[in-house]
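Here the complex is missing a single protein chain, while all its other protein chains stay put.
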C-alpha cells in the first residue's frame, strides 16, 4: 500500500474526528452550565406554585416574588453581611481542612495514634457549639476568630474521615513499587498517597464547602452584629420572613459558588482518570 | 524427594505459622480495644490538668471530677434523656442515608438529573435549621418526627457526595466486563457499583454516625422537653456547667459507640481487601 | 372524650415560668373547665409564633412582649390576650467592683448582650437620654462568663433565672429594665385573631384554669414545685423552689390584686409600641394597639381569675 | 492442585450451542473498513485504520501483531465496547450491540478483570447472575467443572489478591467459557501461563471449539499458538493499526501438539514471521 495516497486519505479524517471531539466537549460544557440553572429555576417555580396553591401565609414561607423584591431592595445590606461570613467560612474551610489533612497524614503514618485518638476526635466532633462557645470566646475573643474556629471544627471531621481512607487505600502494587525504590515516608506520601487520596479529598472538600458556611453562620449566633448569621437572627426576631429567606438564599448561593469552585478545581487537578461507564 | 518425610516435616510448621497468625490477630484486637481507652483517658487527664494548672473557673470549664460526680449522680436522668435523642439520631441516620443512597443511585444513572439538581441540593443543605423550623413543625408536628427530619437532613449531604463518587468511580475494566455480559443497569448496580462504593459509603456512614447525633440535638432545639438537646439548653441557661459537660459527654459517647458500630460493620462487610501498606 | 384540646406553644423549653399551668394541669383545673391542655415546647431555634399563627396550635406564649409587637407589625394575625409577668424581669447585671446601679452608670461601660437584646439596651439608653456612643455594646451568646472573666462589665438576663444568677455570686448588682423606665411585659399569651373571635370560650376556660393553677402555686409553693418536677423530671426541685418565689413576685402585683392574674394595661402596651416605633424597630409599619393586644378574654374572665397581689 | 497434571478429564460440552447449521462460510463476524481513532486533549491516535475481514461461523481466527497495533481494540469493537469512528461491523448478522445484548459473547480480557470482592468461584459464576441467561443449559460445564478445567480445583474460595498472576488469568478464562458463548473473544488469554498449562489449555480450547462450533477470535503473541489454534491468522501492523494479511491455515482439522513439528506448520510459521517483520 502506498503511504502517500493513504496519508492524503487520512488527514481530513483525523481532523473530522478531532472536530467531532471538540464539538462534543463544548456541548457538554454548555450542558453543565445550563442544567443547574434549569434545576434552580424549576425549584423556584415549584416553591412559587406551592405558596400560591396552598395559600401559604408569608410568616410560614414567603413567596419567591416577595423574597426577590427584598433581595434586590436590600442587596447592599445583604452583600455587606455576606462579606464577614464569607471570610469566616473560607478561613474556617482552609484551617479545618488543612488541620484534617495534617492529622490524617499523622494517623496514616502512626497507626497507633489513629487507634488511640480517632474515637476522641469523634467525641470532640459531637460537642455542640453551645458547649464549646464559652471556651472559644474566652480564648479567641469576640471577633471573627471564634467563628472561624467553629467553621473549621465543623469542616474538620468529614475531611479527616475521608482523607484517612484516601491516604490508606493505596494500590498495594504501587506501594510495593515505592518500597523497592526505597522511597521515604514523605515521598510515598507526596508521590502516591496524596494522589490516591484526591478523589476522597475532593469529596470531603465539597462537603466542607457547604458545611463551612453553616459553621460560620452558627458561629455568628454566639455573638455577632454583622454577617449572614446575625442577619438571620435579626430577621427571625423581627418576623421578617422575606428578609430571612433572602439572607438564607444569599448564604446558600455563596456556599453553592464555593462548591462549584471546588468542583472546577477538581476538574483542573484530576485530569488523568479514564472516563468510566457508558 | 520422598513426599512422606516432607509432609511429616511440614505439618507442625504450618500449624506454627497458623498459631503465629492467630496470635498476631488477637494482639491486634486487644490493641484496638485498649488504645482508644488510653486516648480517652489521656485526654481526660489533660483536661483535668489544664483546669487545675490554669485554675479555670467552673463557669468556663468544670473539672473532670465535678463532671464525673454529676455523671454518676444524675446517671438515671441522663440515660432517660439519651433515649429519645438516640432514637431520633438512629432514625435520622437511617432515613438520611437511605435517601442519600437512593438519590445517589438516581444521579449516577441519570447524569442529567445530577447536573440539574446537585447545586440545588447544595443550596438546600446550607439552609440553617431556624429557617426550616416553622415549616418542619407545621408539617411534622412537635414530636420526634421533625427532629428525625433534621438529623436526616444533616446526614444526607455527606453521604450523597461520597456515594455519587463511589458509585461512579468503578474500574473501567469491570464495567466492560458487565457490558459484555449485557448486565442490566440494576445488575451493574448490585454486582459492581454497590461493592465499589463501599469504602466511600462507610466513610460517609462514619461521618453520619457523628453528625446524626448533632442533628438530633439541634433538632431538639426547635422544641422538646426531653432529650440531650433539651438538657443542654437547660444546663446552658442555668449555667450548670457540670451538667452541661456531663450531658455533652453522654451524647458524645453515644455517637462514639455509633461510630464504632459502623467501623465494626465495615470490618464484617468488607472482607476482601488486600491489606495495604507496611 | 370530646374535650377541646388546647395546645400551648411555648417560646422556650418548659420550666418554672409555666409552673402555674403545670399545677393547673396536674390538679385537674383544665379538666374541670372542660379543656385538655398540651404543652408544646419551643427552644432556641423556634419561637412558635408562626406555628400558632398558621393555626397548628391554639395558644402561644413567648418570652417577651416585643415579639408580639414585631409580629403584628409584620401583619401576622396574632394578639396578646393576657400576660404571665406584670413586669419584665430582664435585668442588667454587674459586679460590685464596677457596679451599674442606675442607667447613667452605664456610661463608659462594656455591655455584653445577645443580638436580640441590643434593642432593649438601646431603649433604655433612649429613655434615659444617654448617647449610644457612650456605651460599648458587645454581642455575646447566652453566657455570663464574659462578666466573670472581665471581658465585659455588664451582662443581661432574667432575674427569675435564679440558678444562673448563683454563678455571679453575692457581689451581683442588678439594674432592672423596668426600673430604668422601659416597661415591657414578659411571658405574654397570644392567639390568632380568629381563635380569639371564634373560640373565645376555649381561651376563657384556658385562662381561668391557668389562673387557678397560679393561685395554687402561690398558696402551695412546695407542692407546686413537686408537681413541676413530676411533670418535667429534668428540673431540680431546690432550684425551682427558689426561683418560684421570685417568679411569683412578677406574676402577681398590685394590679393583679385588683384585676386578677394575667391582667395587663393597654397603656403600657401603647407605651411599648411608641417606644419601639421611636427606635425604628418596625420596618414595615407601626402596629395599632388593637392589633397587638385585646382585653376581650380578660374582661370575659374577670371574675374567674384569682385576685392576688 | 495447582496447575496442569490432574484436571485432564474431557469436559461435557452439551451446554455449548450446536455447531452452525447455517451454510458454511456465512460470517459470524465481519468488519468493513473499520477505523478507530482515540482523540484526547493532547493527541489523536489511530488505533485501527480501514480494517476489513470476516470470520465465518464456527471459525477460529488468530490475531497476530506488534504491541499497540490495535488487537485489543479490534476485539472491543466486535464486543461493542468501542464504537468505530468509521466502517461497518456485523456480528452474527446483527449489530455488535444486539449481539452483545443477546449474550452471544465471551470475552477474556488482557488483564483478568476479576472483581476483588468475589472469590475465584464467585467470579466464574458471575455470568449466571447478570444479563439474560441466568441458568446454565443442562449438561453444560458448571463453574466448578470449569475451575477444574483450568487447573484451579481447590482454589474456589480464594480471593483474587490471594492468587498468582497466572491463576487470575485462568479464573477469567473459566468465566468466559461459562454458558458456552457463540463467539469467544480472547485477548492473550494464555500469556501468563507456563508452557505445560498453556499447551494443555490450547488443546482443550481447540477441542471445545471443534465440539461446539463456537466462533473464536484469539489474540496472541505466539506464532505457534496462533497457528496451532487458528483456521485463519489475521496479521496486523502498527501505526496506524492495519491489516497486513489474512493467512489461511492449511492444516488438518484434528491437530495435536505434535503438529507443531510438522513441515507445513513450520513453513506457515516462517511465513507469518516474515509478515510480522514486514508489517512495521
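We call the chains A, B, C and D, going by the order they appear; numbering starts again at 1 in every chain.
Here is the rule we use: contacts are C-beta pairs under 8 Å (C-beta built on N, C-alpha and C of every residue); 3 or more make two chains touch, one makes a residue touch a chain.
As the structure is a computational prediction, the values presented were derived from the model and not from experiment.
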item: Omitted chain's touching partners, listed by label; value: A, B, D
item: Options D:98, D:194 or D:248, residue touching the unrepresented chain; value: D:194
item: Where the unshown chain meets subunit D, residue by residue; value: 1-5, 38, 40, 42-43, 45, 64-69, 72, 110-111, 151, 157-158, 162-167, 170, 187-188, 191-198, 221-223, 238-239, 273, 276-277, 280
item: Interface with the unshown chain - residue positions in subunit A; value: 171, 173-174, 176-184, 187-188, 191-192, 195, 270, 272-274
item: In subunit B, positions touching the absent partner; value: 1, 6, 10, 13-14, 17-18, 20-21, 172
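Heads up, the rule we're going with is that only the chains that are shown with their structure count from here on.
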item: Inter-chain centre distance, subunit A versus subunit D - centres from mean C-alpha coordinates, in Å; value: 47
item: Subunit C and subunit D, separation of their C-alpha mean positions in angstrom; value: 84
item: Where subunit A and subunit B are represented by their mean Cα positions, the distance between them in whole Å; value: 20
item: Subunit B: positions in contact with at least two other chains; value: 59-60, 130, 134, 138, 171, 179, 218, 229, 233, 236, 274
item: Overlap residues in subunit C, where contacts from two or more other chains coincide; value: 50, 54, 142-143, 145, 149
item: Pairwise touch network: line, ring, star, complete, or other; value: other
item: Every chain pair meeting the contact rule; value: A-B, A-C, A-D, B-C, B-D
